[in-house]
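Missing here: one protein chain of the complex. Every other protein chain is in place.
Labels run A, B, C and D following the written order; every chain starts at residue 1.
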Amino acid sequence: MRRALRWLMALCVVVATSTAAYAADPRAIDLRPLVQALGSGGYSGTEKALSQLSAAGDPAIVPVIEALQAGDLFVRKADGAVVIARKAGDAYTLTDPLTRAALGDAPAAAVERIRINNALRRAISASLGALTLMSPDAGVRRSAADAVFKSRDASALETLTAAIAKEQDGRIRAAMEQARAAILLTGEAASRMTDADIQAAVDTLAARGDRDALVLLNMVATSGASDITKKSAASAISTVEQKLAFWAALQNLWYGLSLGSVLLLAAIGLAVTFGVMGVINMAHGEMVMIGAYTTFLVQEVFRTYAPGLFDLSILVALPAAFLVSGGVGIAIERSVIRWLYGRPLETLLATWGLSLVLQQAVRSIFGPTNREVGAPSWMSGAFELGGLTITYGRLWIVIFAFAVFAALLVALKRTWFGLSIRAVTQNRPMANAMGIRTARVDALTFGLGSGIAGLAGVALSQIDNVSPNLGQGYIIDSFMVVVFGGVGNLWGTLVGALTLGTINKFLEPYAGAVLGKILVLIFIILFIQRRPRGLFALKGRAVEA
Amino acid sequence: MLDIRSLDLHYGAAQALRGVSMKAEIGKVTCLVGRNGVGKSSLLRAIVGLKPVSGGSIGWDGADVTKMAPADRARRGIAYVPQGREIFPLLTVRENLLTGYAPLPRTQRSIPEEVFELFPVLKSMLDRRGGDLSGGQQQQLAIGRALVTRPRLLVLDEPTEGIQPSIIKDIGRAICYLRDKGTMAILLVEQYFDFARDLADDWVVMERGEVMLSGPRSGLDEQEVRKYLTV
Amino acid sequence: QDTIKVGILHSLSGTMAISETTLKDVMLMLIDEQNKKGGLLGKKLEPVVVDPASNWPLFAEKARELISKDKVSAVFGCWTSVSRKSVLPVFEELNNILFYPVQYEGEESSRNVFYTGAAPNQQAIPAVDYLMEKEQVQRWVLAGTDYVYPRTTNKILEAYLKSKGVKPEDIMINYTPFGHSDWQSIVADIKKFGSGGKKTAVVSTINGDANVPFYKELGNQGVKAEDIPVVAFSVGEEELAGIDTKPLLGHLAAWNYFQSVETPANSDFIKAWKAYTKNDKRVTNDPMEAHYIGFNMWVKAVESAGTTEPDKVIDAMIGVSVPNLTGGYSAMLPNHHITKPVLIGEVQENGQFDVVSKTSGLVPGDEWSDYLPDSKDLIADWRKPMSCGNFNVKTGKCGGKGS
Amino acid sequence: MLLRFFLMGLDRKAGIVLSILAVLAVAVPVMSLWVPADSPFHLSVFTVSLLGKYLCFALLALALDLVWGYCGILSLGHAAFFALGGYAMGMYLMRQIGPRGVYGNPELPDFMVFLNWTELPWYWWGFDQFWFAALMVLVVPGALAFAFGWFAFRSRVTGVYLSIITQALTFALLLAFFRNDMGFGGNNGLTDFKDILGYDIQADTTRVALFVATVAALALSYMIASGVIASKLGKVLVALRDAESRVRFMGYDTESYKLFAWTLSACMAGVAGALYVPQVGIINPSEFAPASSIEAVIWVAVGGRGTLAGGILGAVLVNMGKSYFTGALPELWLFALGGLFVAVTLFLPKGLLGLWGQLTAKLPRRSKATALPGAPTATPTAGQKGA
């Protein structure tokens, strides 16, 4: 009777999961108690069960572990069964982790997530690495190799060796070989290796040539290996170190460029309102802030109405921020600034007042705390370029900053509007007498500068707080950049921003961030002594008179 | 025709023009003279709209432009060569000339050849900054810039100031030429009496913010005019 | 006079508004609730809100105004240590009471101040212990904003770590200015320091504003909690509300309270807070709980003293014990600090913390650190007859080294 | 000669300002110390300290107006001199604490003790002496200003370039003083002072005495400043404000002129800071914040740039407004203050004092004959001729 029942159950399972890939494997049954054990005993219980599961080496458990990693693995409170649960409205849809059989819906209160902590996350990566070395997906194999390199899990050695033999893709094979070398050099395997094997491993790692390799090579150099291997490890170390130093300098340059681009973005709107128009625009930072809040609002709309298109939100936010900040700028110009031409110092007072008002207005509307602005997927993460780590967010900001700069340059130098702006700011009454509608030009110019500040706000929302204080953090730097570069010269702003960014980033490693910043400020003070009108000084009679 | 009636103008509490009336006709050069500080420049600034008036009216082309913005007056054909040149210092010479396009419809936007004929030096300096030019060169540029707008009322405030003799002669010839085209009224403020005398069709003489004499050259005695210019 | 006035001294503008405004709101809510319960000593409580505008001398001026002009019975306020230092002489001179709700560097005990936030031993030390035990961390990055709280905390931690056998070359200390926003190099340095083959963690005393860009950079450069966990002392639910937390999964914070703690008291509190602010998304955090505890202690002390007169209330405060929001009771100690549980939480995707460790009992706040040479002999005890904030147990005298 | 110098600056406006200050110096002590507390004429010591603070700001504004209003140097870093003066005084007050600090170390201030400093850094030497500290209140800001000005004016840094490097200067100092390593107490600054010249700093009489000292300093500075401005040197300053190179071609070494005014102004700002610190009880790096300097500029603009009294008036009014609004409208005061700044610029282009000038200038317009003073050859009959 009992036997018959078991048969019946087995049959049911087979029938129910006949489409599932792993169902036919008889070992699936053996896994059940281990999977079940994931759900009990707290973190340590889960960890123990996990290590036993991965020791079984069965690819069938990959989905289970992935679910655990993603936080989709739950315990059904009623019977303690471990299930995969995915949120569907208010309830959860349950499936069997091994058989993938649908187990119906359950209310949120009926299931409890199997919690993981950092230790578990590490264990999960390691076991997934070992388990997915043979995956048909090249990307998965690649990250598996990296995971094994990191975990140096000796139990994966066998699989790894097999995988290397089968691997077609040269880059993945290299990664796997490096992982293998790492295991061989560090684990207890190291003691059983011949000099030649060690030498081969050292070469593999030297070819990898990064900081991780350096650590392993150092281990070899300080281990009980023979003198010859130690020597070759040492020479490998010095090569790697040289290479790393080179890349580090390049990396600093990139950081400088990227910080410079942020400064450029923050300053470039000011280069219009202050540099071109001569308005000491203390509300510039608030225009940036308004741009950032516009991004927030646009993203809220996307989150609410079209979460699937969230990646496009930034592209919509750009024009929106330009228009909103630009509109606010035009309103400010028409209501306040226009009465102050010819009294440039008083614009300082009025715009300072405006900046207080705008900050408080945003604080009243959006609250004083930070607002979340998300990064679209194409702006998240990083990629490696040689020895450089380049984050996508920063890369886009660099590109964006240069694009805005180029567009503004063309607008000011090559269009009739640009010519009118310059004429009006140089001699407002005369421009008016020439037939240029100065009121309109003034409003549009201030709007343009403010709109560009708004664009900067979109970019800065990606790397900084979106809070009412956002603008305050950039206003001083922006003025420094514009003045350092030479007021009224766009190229000066560009070169100024990049120079200050780069200097800052080269000083930071030696002096620290605080002292580095102080040194940059002192540099600016001294530099202005040498060139009292900035880097790209306007020359000629008109300015000197 | 420019028709000014009993114009008053104040700087703060001080009155610079009192009840000034005068006319300038198309096809004629009207010369406005008077000693330093009598209000000539003030009157011109009122005509082009750079200085609001406190009473009276300015009629141009049959319309009342008293309250109009300078840009709108420019669109109605009023061009101004100010005292002190007022070049856009950081614009190149070419760009300074291009600002004259503002009141023109797109089709007419070109620099008339006569500008370079009159002032050949500008042609060789197109890419230099206006502010770097010598005083006289700037004066030439200011006149050239006004001509680009194809004015029908050309208002010149001491255009010969600081200009070398040969070019003064050229400017004189140019003014004659422009007058003779018959499409333009020319209002000229000039201290250089001989130059003014050669050009003037009509005289207007000012003293202390008021018009003392006015009328066609035929109707006025030159000595009478000179009297107002001596110290 | 038929109301009891309570001063609220939190910045509503300037750089600190971002953190302090919430505390003003929570105080208004607590006072409101107390009034609904019938007030205190038969009188209604009346909040007096002022804005010291993140300006430290203005804090002192406003404190003076609250005490001598508005005649408040107690003040709840301050966030930064410098603001507390600025108002301290005022409270001592005019003999009033300040409740200070934020974790701080310690090294202080005033008769007129009640410290309801964490002392270093209630936050920093347990967090480091956790990392050492549970994550086997061997290398340490102590990253902080360059001001007194991080400096002192890091001094204490450095001494503590060395006492645990950590070598100096395994400790990296890094300071950044307020509002630092370009973290590229520092995060890269941390990665470099962490790739030395030893398990590395970052202990962050980075101040509020700089955290968002810091975590964004961590996320972008792919510093995962599994590899290099960051444990923060100034990052709570409010700060996380401004960041996309997906890349930050598993990074840690040490506090005495998390919104995610499931106790009936806490869920009532959260519900009340959301209702009061009419905003379902508002989060709660540790300093809010500190005010909750401090306010309830004050109410209890006033009730038992039967008066709001500061001297009496100060004396009545010691020993008062009220429920905290994490399921226990916090008591006011003679040193004017309180007992608190220490919780370690990991960042979750939803911007909340998942508590991964909690001290078994309550930790009493230690105002004078045992790890600083000049303060290890000092204690504070405001009970009579000692009544001293810096009693030297070696010399047996009050007044530090005691002349 | 000195007397003549002071008399030179004594015009009607100076008379008014000095009389008001004299009244304050007498009335405030009487009203706060001798008038009984329940009288409506009683001034609380809290109010006295508040007034004292405003007057310190007024002195800063006066100093700033001297360079901005009269030589056109828009300093966005004047708070640096103020703060340095404040630190010099703060160091003296710290040393006065002696063994009364929490650690009871007779030599070292508390913050040095808990950051494990073992001895007093050299730059703290001498600050236990009041005369030395008082000297440093003038010398430190003065020397910094002199050095900075000497380089900047020689190099002919002007206009916004000068403004921005003054801002860079104060910003750099801000960051430097933030650093605990600097030995000035880092962000917490210097605080918890006990006494000054042997008197309890919290005592009512001390507070009133500090107030009177502030009034005296302000009055003296005002006299010096207006003396300078009324002198020919003052005229040179005003001339070089708008046409510096023209002044140079006339043989005036404009650099020394600017340097003189700049250094004088920095010393005044230092004194203001030194008087401020004991009255507010704390000095911390945020006094160096660029925003503090900008605020000072705004007081001057609100009061009326280029009128010494305007700076004083602006500083007092704006700060009174700030004190009042932050208590009365804690959530909205920025709207009020920001709005005020915008309104002042739009409607009172010459500041509050300018308003007074505008009002008095408008009156005679109707009554007096509206004639220009006349062209060179004006004759009595010229006006009667008709055209």
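The rule is short, and it goes like this: a residue touches a chain if its C-beta (ideal position, glycine included) is under 8 Å from a C-beta of that chain, and two chains touch if they have at least 3 such contacts.
Definition applied: contacts and distances are computed from a predicted model.
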item	value
Record-based protein name (UniProt) of the chain missing from this complex, from "Hydrogenase formation protein HypD", "Urea ABC transporter ATP-binding protein UrtD", "ABC-type nitrate/sulfonate/bicarbonate transport system ATPase subunit" or "Cation:proton antiporter"	"Urea ABC transporter ATP-binding protein UrtD"
Listed residues B:Gly37, B:Gly55 or B:Pro112, member touching the removed chain	B:Gly37
Candidates B:Gln15, B:Thr66, B:Gln137 or B:Ser214 - the one touching the absent chain	B:Gln137
Residue among B:Arg5, B:Lys123 or B:Lys169 that touches the chain left out of view	B:Lys169
Among D:Leu233, D:Leu317, D:Leu332 or D:Leu355, the residue in touch with the chain that has been omitted	D:Leu233
Chain not shown, touching residues in chain D	1, 4-5, 8, 228, 231-233, 235-236, 238-239, 241-243, 245-254, 256-257, 260, 373-374, 376-378
Footprint left on chain B by the chain that the document does not show	11, 14, 35-37, 41, 83-84, 121, 128, 132-137, 139-140, 158, 161-170, 191-193, 229-231
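Quick note on the criterion: only the chains that are shown with their structure count from here on.
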item	value
Chain pair, A-B or A-C, that carries the greater number of C-beta contacts	A-C
Farthest-lying chain, centroid of Cα atoms versus that of chain D	B
Distance from chain C to chain A - Cα centre to Cα centre, in angstrom	30
Length of the line joining the C-alpha centres of chain B and chain D, rounded to whole Å	50
Chain centre separation in whole Å, for chain D relative to chain A (CA means)	47
Multi-partner residues of chain A (each touching 2 or more other chains)	359-360, 472, 514, 517
Chain C, residues touching no fewer than two other chains	12-13, 146, 175, 177
List of chain B residues in touch with chain A within their complex	48-50, 69-71, 73-75, 80, 82, 86-91, 95, 98-104, 129-132, 145, 149
Chain A residues touching chain C - in the complex, by the definition given at the top	43, 71, 115, 117-119, 121-122, 125, 150, 211-212, 215-216, 218-219, 251-252, 255, 258-259, 262, 359-360, 363, 367-372, 374-375, 380-382, 389, 391-394, 462-469, 472-473, 504-505, 508-509, 512-514, 517
Chain A-touching residues of chain C, taken from the complex the two chains share	12-15, 17-18, 21-22, 134-135, 146, 174-177, 179-182, 184-186, 188-189, 192, 195-197, 209, 212-213, 216-217, 219-222, 224-227, 229, 238-239, 241-244, 247, 249-250, 252, 346, 349, 354, 356
